[in-house]
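Reviewing the structure listed below.
As you look at this complex, bear in mind that one protein chain is not there, while each of the others sits in place.
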Amino acid sequence: MNDQSQQFASDNYSGICPEAWAAMEQANQGHQRAYGDDQWTARAADEFRRLFETDCEVFFAFNGTAANSLALSSLCQSYHSVICSETAHVETDECGAPEFFSNGSKLLTARSENGKLTPEAIREVALKRQDIHYPKPRVVTLTQATEVGSVYRPEELQAISATCKELGLNLHMDGARFANACATLGCSPAELTWKSGVDVLCFGGTKNGMAVGEAILFFKHELAVDFDYRCKQAGQLASKMRFLSAPWVGLLENDAWLKHARHANHCATLLSQLVADIPGVELMFPVEANGVFLQMSEPALEALRGKGWRFYTFIGSGGARFMCSWDTEEARVRELAADIRQVMS
Amino acid sequence: MNDQSQQFASDNYSGICPEAWAAMEQANQGHQRAYGDDQWTARAADEFRRLFETDCEVFFAFNGTAANSLALSSLCQSYHSVICSETAHVETDECGAPEFFSNGSKLLTARSENGKLTPEAIREVALKRQDIHYPKPRVVTLTQATEVGSVYRPEELQAISATCKELGLNLHMDGARFANACATLGCSPAELTWKSGVDVLCFGGTKNGMAVGEAILFFKHELAVDFDYRCKQAGQLASKMRFLSAPWVGLLENDAWLKHARHANHCATLLSQLVADIPGVELMFPVEANGVFLQMSEPALEALRGKGWRFYTFIGSGGARFMCSWDTEEARVRELAADIRQVMS
Amino acid sequence: MNDQSQQFASDNYSGICPEAWAAMEQANQGHQRAYGDDQWTARAADEFRRLFETDCEVFFAFNGTAANSLALSSLCQSYHSVICSETAHVETDECGAPEFFSNGSKLLTARSENGKLTPEAIREVALKRQDIHYPKPRVVTLTQATEVGSVYRPEELQAISATCKELGLNLHMDGARFANACATLGCSPAELTWKSGVDVLCFGGTKNGMAVGEAILFFKHELAVDFDYRCKQAGQLASKMRFLSAPWVGLLENDAWLKHARHANHCATLLSQLVADIPGVELMFPVEANGVFLQMSEPALEALRGKGWRFYTFIGSGGARFMCSWDTEEARVRELAADIRQVMS
Partner (left out) sequence: MNDQSQQFASDNYSGICPEAWAAMEQANQGHQRAYGDDQWTARAADEFRRLFETDCEVFFAFNGTAANSLALSSLCQSYHSVICSETAHVETDECGAPEFFSNGSKLLTARSENGKLTPEAIREVALKRQDIHYPKPRVVTLTQATEVGSVYRPEELQAISATCKELGLNLHMDGARFANACATLGCSPAELTWKSGVDVLCFGGTKNGMAVGEAILFFKHELAVDFDYRCKQAGQLASKMRFLSAPWVGLLENDAWLKHARHANHCATLLSQLVADIPGVELMFPVEANGVFLQMSEPALEALRGKGWRFYTFIGSGGARFMCSWDTEEARVRELAADIRQVMS
């Protein structure tokens, strides 16, 4: 089960990266104050503020489901609604967590193009109903990079945030793979968030090389009022917080976060290039982050599975997702590509 | 801040024990299936079943607040109530988490003796109101070892569970320091739980030497139906679950959990013995686990703080809590005792 | 505003019917025990048991949104999901009430034909996802008569309930216009509910001639355990309950409920017949209850509005809904039909 053929199943099948590990090891010295009142947590928060070039409010949660749900529930009330893409993780893979944390906020799905929301799609959903018999739209959430491996450009984000402002909507970014988007676009974290009008970002650590953990960044102080209480009540305040925050120091201090994201992206691009000319294999979405979505025949997929490869096929009949991560080996990418070529011939 | 004078502030000021660390290191090899579908999680669950000598259902959550709240919310509905001691952690230190997870279940506090509930106290609260204008009692939760360092004997647990059965109440055990209770009583985990009528146990890992993590054990299969969905929705399902479960393997395999608990208990007993004859220092509760609660004058406490010692004083005026943990050093215990003697003279 | 041109806007624009009024007047004598412990409430519950030919559990709530939400939340947990038609009132017009009462249960919309669910559509949604990352389907809710004026035949209900049984789903019926369905089909209430496998019915009183009030009928005792507490906690237990239950006695005792439903249905049928031959006017759905949905040109609708008529147009461009109620006057139906003919010529 621990074999290498699982390397493309999911980026959270990967382990802990050396930088995160080293920081945890260093943090494991003697006694430290609990619940985030320690020096590692302070350092990690400062690293985020340095990286994002702004005095944002920083919180740490255990996983992405919780981070997204906490953030969304702080941006709306139970009778409000959240606009998201129909492929958004919050809609398809969090088992109703946003609805649970918010005590009933409804998710309204909008059309997306290559997994991305547009101002028009948001406007359409936001203006569809304006009566009290339907939850009032209050938040837009988008995923950067998206669940199908595409990324939002700064100008796309700005257009969306302008629409949000006009319609009185807060803007949340699910950044489970935010690092991959930064790596692809060569943009600064600031450019892709508050400078483009994002109110709250959930910055994913797990897929970037941590054991566990997500950071929640508020770019407007007033939105973060009492958010620490919210985390505590929802079971998301770690007692030995340093082990949740120290890995961030490891990842952020020397830009390891960016290095890992670049590597994962590189492997995905390589894979897509290696299969580009294979007849019968089609790219379903542009490869802009660390995922490659291929359309192939069912028998071909079956043959690939027969060779031991593991991958997800939730995108519809004949669609397969191959995810690369911080520790994906190029040799394995080439091996996979060769096997795809073989099963297609 | 990382100085040793914090060694008695809280048992969650301590770090990760060697056994948990080694297991995490071992688990950090290659790719593994996510969300608990890995071999480490299976092994950890099996270790629990071996240790508890029964085919219980095992789940893993990030922290004690979440574990308790998930367990309680699975044992009652929002219009039910939970009976607990007025010093219970769920009542005093979880920021309303049980109420949040259960969507409104009320906690009803019962009188306790040395932090322990009694059948009489439970009966009194359970029978006080029987009309629909008041939440219907449905669960009793007790803490083993208690928040004031005492432990329930098997016969006490059996008397309580008999009362619960009679009144139609489920019985939950908050075992944040369950290991310490086992160590003190020399009882098997089975004796202190299902053999004594406990329905669900939250077994604490954090205070026992882990970085993060709590195990939830259901001794009745029917109570655990769909509990995995509950965990997922509440943001308590780790994607890289192996890093939450492997440390448990490290702790359980060679009874490290018990060794650490014994050490902590030993330090607490030692401290209490060393200060037993100091005039003006009074033991507030029997020392039966890893905590020592001393009644001293406020100036004495202030003087102790002046010497750099850190401790909590939430128990009321003049009361100080000194907690020992798996890595407390005997030399520091003696040093603390000497300082107490000095400030009192 | 109180003019008669509003007679087709909604069946809840109508007033209180004479039978309900008389019962309220009768109930308004002296002092009576509160919270449902009075004789009127007992009588109303007995009337329901007589009418449904079974020993069902009967509860009273203030309105349909609450009745549906209470019923659904008693049939599932927050991490479960509810399958409904995409036109279902619970999905489109209750402002997220089911999600709020259930603390987050997700509504999954299924394809419908003429507003009706089918076993196939239910199966498709129920089996789409079987993993813990998506809420587990636990309930099917259908509306009888539907929001577009169609009704489920007993054999359709039986086929659906067989599918529910097979898939482990509870079956709830939103009967805001249950009376109209009974009137149309000439079936007994029992045939259209428990004899066809329905677990819980919300029987609407408001649209049937009451001021306020809905009855919730459980056909399986075990599903109703502690439901009285649920109602109380959710703010749905009337103190002067007799004024909520007495009108039911008035409606049920001499089958006034059926008479009123028949009249409303008759008016709808009449309207549809009177406009059947008008060119450019098309029936959008079969007229099987008290609603008539007509497709007409936007200018025609505008002209109709100009003549003072009020109606809803939420069904899509050019679609207009005309609702008849217990007190709709035939003369007005003919007047409306004549005006439609005129604006279309």
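Going in written order, the chains are labelled A, B and C, and every chain counts its residues from 1.
Just so we're on the same page, a residue touches a chain if its C-beta (ideal position, glycine included) is under 8 Å from a C-beta of that chain, and two chains touch if they have at least 3 such contacts.
Note that the structure is a prediction, hence the values are computed from the model and not measured.
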Query raised in the report: Of the chains you can see, which ones touch the chain that is left out?
Result: A, B, C
Requested in this report: Identify the residue among A:44, A:237 or A:320 that touches the chain left out of the display.
Outcome: A:237
Report task. Decide which residue listed in B:50, B:133 or B:220 touches the omitted chain of the complex. Result -> B:133
Query raised in the report: Pick from A:10, A:28, A:63 or A:103: which residue touches the chain that isn't shown?
Result: A:103
Query raised in the report: Which residue among C:38, C:147, C:174 or C:199 touches the omitted chain?
Result: C:38
Report task. Could you please point out the subunit B residues that touch the chain left off the display? Result -> 78-79, 81, 92-97, 99-106, 132-135
Report task. Name every residue on subunit C in touch with the hidden partner chain. Result -> 1-4, 6-7, 9-10, 12-16, 21, 24, 27-34, 38-39, 61-66, 69-70, 94-97, 100-101, 103, 206, 211-212, 229, 232-240, 243-244
**Report entry** Contact set of subunit A toward the excluded chain (per top definition)
**Finding:** 35, 77-80, 103-104, 132-133, 135-136, 226, 228-230, 232-233, 237
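By our rule, only the chains that are shown with their structure count from here on.
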Query raised in the report: What graph shape do the protein chains here make by touch: line, ring, star, complete or other?
Result: complete
Query - Where subunit A and subunit B are represented by their mean Cα positions, the distance between them in whole Å - result: 34
Report summary line: Here the gap between subunit A and subunit C, centre to centre from mean Cα coordinates and rounded to Å, is 42
**Report entry** Mean-CA-position distance for subunit C and subunit B (Å)
**Finding:** 50
**Report entry** Of all residues in subunit B, the ones touching two or more other chains
**Finding:** 103, 229, 232-233, 237
